[in-house]
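Below is one structure, written out as structure tokens; the observations come after it.
A protein chain is absent from this complex, but the other protein chains hold their places.
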Amino acid sequence: MAVLSFGQAVNDALDVAMSKDDRVFIAGEGVGVSIHYDPNLPTHGLLEKYGRKRVKDTPVSEAAIAGLGIGASALGLRPVVEIMFFPFITLAMDMLVNHAAKLRYLSGGKSAFPLTVRLKAGVGFGAGCQHSHNLEAWLAHTPGLKVVFASTPADAKGLLLSAIFDPNPVIVIEEMLLYWMKGEVPEGDHRVPIGKARVVIPGNDCTVVTYGGAVYTVLEAVKTLSEEGISTEVIDLRSLVPLDKACLLDSVRRTGRLVVVHDATKFGGFGAEISAIVAEEAFDVLKAPIKRVAAPNIPVPASPPQEKFYKPSPEAVIAAVRATVGKG
Amino acid sequence: MAVLSFGQAVNDALDVAMSKDDRVFIAGEGVGVSIHYDPNLPTHGLLEKYGRKRVKDTPVSEAAIAGLGIGASALGLRPVVEIMFFPFITLAMDMLVNHAAKLRYLSGGKSAFPLTVRLKAGVGFGAGCQHSHNLEAWLAHTPGLKVVFASTPADAKGLLLSAIFDPNPVIVIEEMLLYWMKGEVPEGDHRVPIGKARVVIPGNDCTVVTYGGAVYTVLEAVKTLSEEGISTEVIDLRSLVPLDKACLLDSVRRTGRLVVVHDATKFGGFGAEISAIVAEEAFDVLKAPIKRVAAPNIPVPASPPQEKFYKPSPEAVIAAVRATVGKG
Amino acid sequence: MVSQQVDVGLIKAMYEEMLLVRKFEEKLIELSKEQGKLVGMQILAYGQEAVAVGIVKALEPDDVIVSNHRSHGHLLAKGADPKYLMAEIMGKATGVNKGKSGTLHMAVPEVNALMTTTIVGGGPPLAVGAAFAQQYQGTSNITVVFFGDGAAAEGSVHEAMNLAALWKLPVLFVCENNCWAGAQSFSEHCCLMDITQRAVGYGMPGELVDGNDVEKVFTLAKQMVSRCRNGQGPVLIEAKTYRMRGHGEHDHQHYVDKKELEAWARLDPVRCLKERMLTDGLVTEAELQVTDGQIDAKIDEAVQFASESPYPLPEEALQDLWVEDAVPQGYL
Partner (left out) sequence: MVSQQVDVGLIKAMYEEMLLVRKFEEKLIELSKEQGKLVGMQILAYGQEAVAVGIVKALEPDDVIVSNHRSHGHLLAKGADPKYLMAEIMGKATGVNKGKSGTLHMAVPEVNALMTTTIVGGGPPLAVGAAFAQQYQGTSNITVVFFGDGAAAEGSVHEAMNLAALWKLPVLFVCENNCWAGAQSFSEHCCLMDITQRAVGYGMPGELVDGNDVEKVFTLAKQMVSRCRNGQGPVLIEAKTYRMRGHGEHDHQHYVDKKELEAWARLDPVRCLKERMLTDGLVTEAELQVTDGQIDAKIDEAVQFASESPYPLPEEALQDLWVEDAVPQGYL
């Protein structure tokens, strides 16, 4: 196993996919020539290696970028298109929701759209609310799209490879702030199955469900909690759609308690779905209210103290878990 | 009180607003001259009455229509723009989410965007998934937007008037299939406060929370349920944002049981937020799992038997309430 | 630009296809009056048959078309079987899309009518993707996308044309200017004389053609299609035609000047072609009657097939979302 940064792991996945399958191409704004020069960024060096035919820098046209991927996938290619920052996906929503997600269904199962869309998520680089806005809840509420959101380099590689070779449209959300974080990554065509969550830390007192960058906020909190003798089970969902309900429910059946943590805003966030599933299917075992730790219902402010305030903190997770286990 | 159809009530609200305030104008595709000629449709006759200056037929350009409303509202007008069918809002999401919802916040509270966006929702006219797709969960997950969804002619009028004169951006979702349904409507500048739910039927055994067209599915179910001696409290949310949590929690504290019903797809739907709020804030009083009755996680199929299958039925509501009260 | 003679056999063939489209839709008009027989709104290409037939006749079977809400002409011209279209329009299990689409977004992959969207302006970006694949795979196939004068106002069309021009993709953009976008006339929703003026802004050719004259449409299409095939990049064709009926059958055209309707009725592409063939002695009345009979029979067969077909089972609505046979239990 090589030690790679998160960004290198994504890059490695693209490299593996492109080298083994000519149908794979990447397109987006600056995926070839970028204003950044950093080997830790996902598409670094791919233009040099695969050339202009397969590494396509596009104009600033999010709808066309999505349409490019959809149409090309309909003819059997394996497009991997990038929408630079999460809030820009609003410009591609018609293409992704009314087309990528629906055209196969509309065809009565005759067509397929093996498309991958990469997105950069993340709060904490001071760019404000038009660059930072986690909208995974929208995508998860769109029948026909699969949605994955990795937290480790190995999962970033494995989920992306699974997405590229999945016969359906898959949205791959990348936590930008993790690009430079290193970890062990299996070599070659390493796949992580879409739809399988990962138990990061086993525990008995309380289940904490999270994903993406928030995983590290939770792990930070767990240090303190374990010192306090609270045994937390941490689940990294990895896939939001399809969701690994078995893993979620099995854990809650053992702990009887649930806290959900994400960086997106709370109201109508994906955490609500996790909570609702448990309140509907594991109510009998629940010993305490289901808590959600998430961002307040405001846009991401730019000023450092306010951006920090916006982002769910380990302290907030600690408080929520304590309250849930009755030690609040 | 006059008896008006739902569509006439919307029309009446627009008429009242335009006659009392010159800053109000309406714009959209066919809001002036329409392919339909039906007094039960919301903008019928307004062009004849207010002229081309204030009733603006636009090109087929959803982003520009939204931008028109946002920019005009910044200069103090009270735009009421229409996005024809719900799935078409995907084309205006950047304007609504990154601009209407965020620009005031970005200005540090210096600017205001008193904009109203009207949308037509509804499943059941055989047009398929590019015309029928309820996405209120997206809008409710967008800090900065208020969202209302009326079920009666009186509320349709009162909520729209409140929206038009609200100093913030408000999304007004109209249930198309109800346009021809008649009801009593107060005359003049009738306002229904945004953020207040309505208890349609009081009851003790189970709370059923719903909104929009699903209200009638629930009322249909309640007939059977009451015959069975099950006393259901039906709450019509009317506003999704801000949400009337007091009304919701107060009811559940009395009944100890909750079923949420909506026509949108279940996974990640707005019902999840309602369930999560109760699981977090009224857990102590809950006597049964919180059930959600919603559409399956697929696009809306066109074929009649399948479109019917897609739409939550009174039978499904009956089964859910029975199970919740332990008489399943 | 338009010059060479079109061969007689071809003219007859195009006439028959136009007549098939016309009769198919006349049948829909009739059926749309029977409660619950057809599903959803009936949007007809009545009066625009020459555009669909003239353009598609210039294509090879492997070429792709992307259609819109007004699709009957495009699909039938590309070779779709009326039986399965009719069944789809009735929402039947035997429909070309199993009833999941209904009339508005029928796609017929078998004949490379690969994607149809009723999102106005949705087609061009999809066509750009299809054409990119054709170029990427080194084929000489091209993609044609049909859109309306109203659609030309959508941002997606601009993005698509810009990208297609930049990458010299084999896309033939066909704007069917039928003088209406819903209840808005062309001059009410656009301040241009012609949509072709847009072509300048993408550095691609923009060609106007009389959309009611199938020979002119075909001749121009032939030239432009080979241009696309030869890697010279995209082309915009604007076919001037007219929406002879309402936007859909539910639209009674209360906003349309009757004189305008009459004027265009005189230009009815199907009738005009028939008359021209008779005057020029390309066909005899007798031959035409045979053709009529054959097409009527096809339509009747389609209606009977569709009418006798069952509706899909309600729970089959859960199929066809994803390529997996079943969507993971955890999800649905």
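As written, the chains take the letters A, B and C, and residue 1 is the first residue of each chain.
We take it that a contact is a pair of C-beta atoms (placed from the backbone, for glycine too) under 8 Å apart; a residue touches a chain by one contact, two chains touch by 3 or more.
Nothing here was measured: the structure is a model prediction, and the numbers come from that model.
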Contact set of the excluded chain (shown chains only): A, B, C
Per the touch definition above, residue among A:Val199, A:Val285, A:Ile298 or A:Ala316 touching the missing chain: A:Ile298
Among B:Ala64, B:Val123, B:Ala154 or B:Val192, residue touching the chain not depicted: B:Ala64
Residue touching the undisplayed chain, where the options are B:Gly124, B:Pro186 or B:Pro242: B:Pro242
Missing-partner contacts on chain A, residue numbers: 29-30, 33-37, 57-64, 87-88, 91, 125-128, 130-131, 267, 296-299, 301-306, 308-310
Touching residues (missing chain, whole complex) on chain B: 25, 53, 56, 58-59, 61, 63-64, 66-77, 79, 94-95, 98-99, 103-112, 143-144, 146, 167-168, 195, 241-246
Interface residues of chain C (partner: the chain not displayed): 153-159, 162-163, 165-166, 189-192, 197-203
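Throughout what follows, only the chains that are shown with their structure count from here on.
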Chain of greatest Cα-centre distance to chain B: C
Distance from chain C to chain B - Cα centre to Cα centre, in angstrom: 36
Rounded Å distance, chain A centre to chain B centre (Cα mean): 30
Overlap residues in chain B, where contacts from two or more other chains coincide: 87-88, 91, 128, 130, 267, 297-299, 301
Chain C: positions in contact with at least two other chains: 95, 98-101, 105, 117, 119, 155-156, 321, 327, 331
